[in-house]
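As you look at this complex, bear in mind that one protein chain is not there, while each of the others sits in place.
A and B label the chains in the order they appear, each numbered from 1.
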Amino acid sequence: MGTFLRAVADGVLEGGVYGLMAVGLTLIFGVLDIINIAQGIMVILGAYLSYVLWTHLHIDQFVGLLITVPAMFILGVAIQFLFIRPLRGRERTSMSLLACYAVAIIIEGVLYQRFGSNYVSYTTYWNSPRATLDIGGYYLPYIYLAGFALAVLLVVAIYWTLYRTQFGRSIRATMQDHTAARLVGIDVNRVAALTFGIGVAVTAVGGMVFGTLNAFNPNTGYDLISRLLAIVILGGLGSIGGALGASVLVITLASLVDVYWNPEWSTVVFYGAMVLVLVFRPQGLFGRKEARAQ
Amino acid sequence: MTALLRTDGISKAFGGVQALDDCSIEVEPGSIAGLIGPNGSGKTTLFNMITGYGKADRGDIYLKDTKITNLAPDKVFALGIGRTFQLTRVFSRLTVMENMIVAAHHKERAGQQGSGWLRNPFARAGGPATRRRAMELLEFTGIAKLAADRAETLSYGQRKLLELSYVLIAEPEIILLDEPAGGVNPTLIGTISDRIRELNRQGTTFLIVEHNMEFVMGLCDQVTVLDNGNPVVSGPPDVIRHDHRVLDAYLGTGEEDDDAA
Partner (left out) sequence: MRPAAIWRAAGLVLLVAAAAVIPLAKNVTVTHVGVFVLLYVGAAVAWNIFSGFTGYISLGAAVFFGVGVYTVALLSKHLNLAGGVVFALYPLAGLVAAVVAVPFGLIALRVRRHTFVVVTIAVFFIFQLMAYNFSWTGGSTGIFPPFLNWDPNTFDMPFYYTALVIAVGAAVLAWAIWGSRFGLQLRAIRDDEDRARGLGVKAMRVKLAAFVISGFIIGMLGGLYFYFQSEALPEYAFNPFFDLTIALMAFLGGFGTLSGPIFGALLLEPYLGYAQFQISNAYVSEVVLGAVFLVVIILLPRGILPTAGERLTAWRAARARRSAAPAAAPAGPAGAPVAGAAKAGTAGTGTPGSGRA
């Protein structure tokens, strides 16, 4: 029973962090109608940033977020402004996706240039054995708790922003209808840029937690984006709560498979679940049944 | 005379909004029927139910004696019900002629030997007979000279004519027109109503949703008024014009109104 609870607890906590990254992806999709393929490599970028801040400037991971989160936010806004906003024409959304793909490989190339292909891992207070909570023999790393708490906090903050502020109202209006939003005076471009910024900024948090607990190199971005994509398909594109829920669900499942069966197969869980959902419920577990193909 | 098209107690709700509430209407064969009512009364929803672009919660729809409730749009189309949309739906990057050919595809298939999709898939699109018929129809609606132009270059009114044309090429028994005169200049409106009258003389039945009262009253044999998803009155234009229930529907009950329509 202990093993089971441990596996579940691990899954839930890790799922929360992945959920945060997935929520960022969903937010961007909801407002701009594009899948930010670069989300995976951006998490890695966030991980490298936290790594550099720690190893060169000895700035604690969580304190470092005060730098990395705004930095990633600005990056997101810049990307949207420079590469997405100018796109015109009927194939706009497809081209935006390809633009994100292009940005992703540029970032990957730059990271390879700067850091090489060696795996990076570093020791810090947060991944040391001291930084764990001992609950009856089960060791809960503080960083997972803190990361999870931060993830929950941020999701709540996003929800609060969406439903209780003027800006959030603009976002929701834009999500529903760009033209109508413009007609009521909402600056759709500004909303789009800021939303993209927020969607990317959350990867700074995810990246920090991920990088502290896992060895990574630029290549890891592929693993991450493939999981995130499977998660959002599972949850249903466009459902923020769904992204979080699907995240926790599938990572907990993967965690159980890891413990009870074989770590090799835990990735399969992601894709297997995704394929099952696509076959039986194409709109995702939490998605609304929308009119098909445009 | 049995009605050509009949809805029987159709109800449809979208979340909290009851768009159609026990809606029963009838369209006599060979007539031009009008469907009017204030915005939100359920007219387009009813069209969607009939043509398969949505599932009714309750009720049935009959084409002659066949029950066609909740059939998919392509089956409804195949049974002889054509339909145009409020916001014209044409294939923008295809030429006018190609638009016609796509709509005729079904008739073409029915006319050919062989079955299934093992027939030569690389057959040129649109045989000579289809193209001839398409040109006839385009001449009838007056946009024949645009046959080689891409649909996206057409003006709004021309697109409405294109939609009408390609619905016609399938030779439907009844055509549902959703606001054919909406946003169209007055001269063109005259052309459109002439064409409808001409087609009706040749045997096509029409059910028209419109806001343009002049258009409806001048063209239709029978007019039904919808209010809040329910038909409140139905009859010839002269009768409807003076019925206070129509004014109530448009302006709200309890409003005293002196000037007649």
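In the analysis below, a residue touches a chain if its C-beta (ideal position, glycine included) is under 8 Å from a C-beta of that chain, and two chains touch if they have at least 3 such contacts.
Quick caveat: nothing in here was measured; it's all calculated off a predicted structure.
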* To do: Please work out which displayed chains the absent chain touches and list them by label.
  => A, B
* So which of A:Thr93, A:Thr132 or A:Asn189 would be touching the chain we can't see? -> A:Thr93
* Asked: Touching the left-out chain: which of B:Ile101, B:Leu176, B:Ile189 or B:Ala249?
  -> B:Ile101
* **For chain B, residues in touch with the removed chain** => 51-53, 72-74, 77-78, 83, 89-94, 98, 101-103, 105-106, 108-109, 117, 121-126, 166, 170
* **Residues of chain A (touch criterion as defined above) contacting the omitted chain** => 29, 33-35, 37, 83, 86-89, 91, 93-95, 97-99, 101-106, 108-110, 112-113, 117, 219, 222, 225-226, 229-230, 232-233, 237, 264, 267-268, 271, 274-275, 278-279, 282-283, 290-294
